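Note that one protein chain is taken out, while the other chains of the complex remain in position.
The letters A, B and C name the chains in turn, as written, and every chain counts its residues from 1.
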Amino acid sequence: MGKGRLEAFSDGVFAIIITIMVLEMKVPHGETLDAVKPLLPVFLSYILSFVYVGIYWTNHHHMLHACTRVSGAVLWANLHLLFWLSLFPFVTGWMGENHFAPLPSAFYGLALLMAACAYWILQQVIIAVQGPQSILKAAVGADWKGKLSPVLYLVGIASTIFVPWIAQATYVAVALIWLIPDRRIERVLQQVQRE
Amino acid sequence: MGKGRLEAFSDGVFAIIITIMVLEMKVPHGETLDAVKPLLPVFLSYILSFVYVGIYWTNHHHMLHACTRVSGAVLWANLHLLFWLSLFPFVTGWMGENHFAPLPSAFYGLALLMAACAYWILQQVIIAVQGPQSILKAAVGADWKGKLSPVLYLVGIASTIFVPWIAQATYVAVALIWLIPDRRIERVLQQVQRE
Amino acid sequence: MGKGRLEAFSDGVFAIIITIMVLEMKVPHGETLDAVKPLLPVFLSYILSFVYVGIYWTNHHHMLHACTRVSGAVLWANLHLLFWLSLFPFVTGWMGENHFAPLPSAFYGLALLMAACAYWILQQVIIAVQGPQSILKAAVGADWKGKLSPVLYLVGIASTIFVPWIAQATYVAVALIWLIPDRRIERVLQQVQRE
Partner (left out) sequence: MGKGRLEAFSDGVFAIIITIMVLEMKVPHGETLDAVKPLLPVFLSYILSFVYVGIYWTNHHHMLHACTRVSGAVLWANLHLLFWLSLFPFVTGWMGENHFAPLPSAFYGLALLMAACAYWILQQVIIAVQGPQSILKAAVGADWKGKLSPVLYLVGIASTIFVPWIAQATYVAVALIWLIPDRRIERVLQQVQRE
């Protein structure tokens, strides 16, 4: 069973999520700078979410490149990931429109956390399908990024109760950690091809 | 005539339907828990519809995998299925915003019923195109899931007149029946490849 | 220069147009039959437009199948067709919400007319690129459907001044004429492959 349609469908969902987020930036009625000024926090949270969806897309790209067989479990683990990503436009709009208020910021972190868990589950399912010789397992290795991120998201969510801006800082920090696409997978794939 | 564009177009429509459903969850204006609480039923119906579109996508994936030839009739039977699926965002939003009231729940069941019929028609058209040696026909077999679902949808629709929550329970039950992707088709395809 | 991306991009636009049209059917606030009744004309015009976009998609599918070479002119003739099709959600919503009033019905016909002209131009551009041995030219033949449709659209647009419902009847009639996908192209392609 080919992975072509899985990639095509996922690319479609990624493309739509990344694009409809901008629809939360409602066109203002006035033509002055004062009319767009309230949109600044929405714009900032849009940038953050755009970067996050971009990170998920590039890593998904690399992960499926190392995936050799697609089973029903892989299809559903992938849909599970897309479900949590599909909530990004909602939490992005809510956090932005409320100027990074505590509760919306916590929900934003929760969406990030659930997406990270879903990505981890998808990774485990693909590794299980590949069996003991899994290319992906070798590629992922110790996976310190994958283990650190949920912890940082939890710190971010907890901090919204006390100092809201720490949450934003944490979310930005995790994005920066991930911005470099997963070279580990690229490296192992190249080794496999050489052998 | 290849099936590549049929799959690409269908994947596009599936991806858009599954993603725009979330747009019915309007971003609330307040930043408190009370502001999001009314969205809970909308969120629950979003989850149910997400699962349903996911089921249709994975089964569509399997069905077209067993489809060897695309005719004009197949193109239109497929568009007919996509038509009913395209109404899912509307009925999902209506049922969710009205807290699972009887009439919206009945309409939701009607959309499920029509999509199930359209899926069955598409299946029959592909089988007819393949002729007596149809791989898909062998794969589908007795098709008890395909025959039971419309009956359960009708039970669900009828129950909205008396006990509304039975309708929701029925819709969830049918989703659970289908959650396992159609292994029958996978199995028969593997047998064909072995021979 | 391959036609793969031209098909992929067009399929994406077709898929989005056919799906966002349903967003014009706004979720009603009430839960009664009276609340959805005003949506009936919007639903009817959605069905008509869905069928039209379906017709354009299947015929586009067949036309590009007979297209062997993509030039810059083909790319832009295709974008020109997609431009007019992208106005379908707007005219569909306007006609439906105003219960098939004369002016919106005339604009709807105008969008159909412009799309038909754009389709004809795309066809001519592909034929010109293919040169005197054009497969598409042989396939299209006398093209009576392509010649009759604009005339009928003009009749429909003109009739909105006097008897509005004739316009709707004309648009439905043209859709029925086209519902059968272009078997001429399929036939000629099969002949070419046999020779």
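Points to keep in mind about this one:
Here is the rule we go by: a contact is a pair of C-beta atoms (placed from the backbone, for glycine too) under 8 Å apart; a residue touches a chain by one contact, two chains touch by 3 or more.
Treat the numbers as computed from the prediction; the structure is a model and nothing was measured.
Touch with the hidden chain on the side of chain C covers residues 1, 5, 8-9, 12-13, 15-17, 20, 23-24, 72, 75-76, 79, 82-83, 86-87, 89-90, 93-94, 97-98, 101-104, 107.
By the touch rule set out above, chain A reaches the unshown chain at residues 7-8, 11-12, 14-16, 18-20, 22-23, 25, 27-33, 36, 47, 50, 54, 57-58, 61, 65, 179-181, 183, 186.
Throughout what follows, only the chains that are shown with their structure count from here on.
Averaged Cα coordinates give chain B a centre that lies 26 Å from the centre of chain C.
In chain B, the residues that reach two or more other chains under the touch definition are 8, 12, 15-16, 20, 23.
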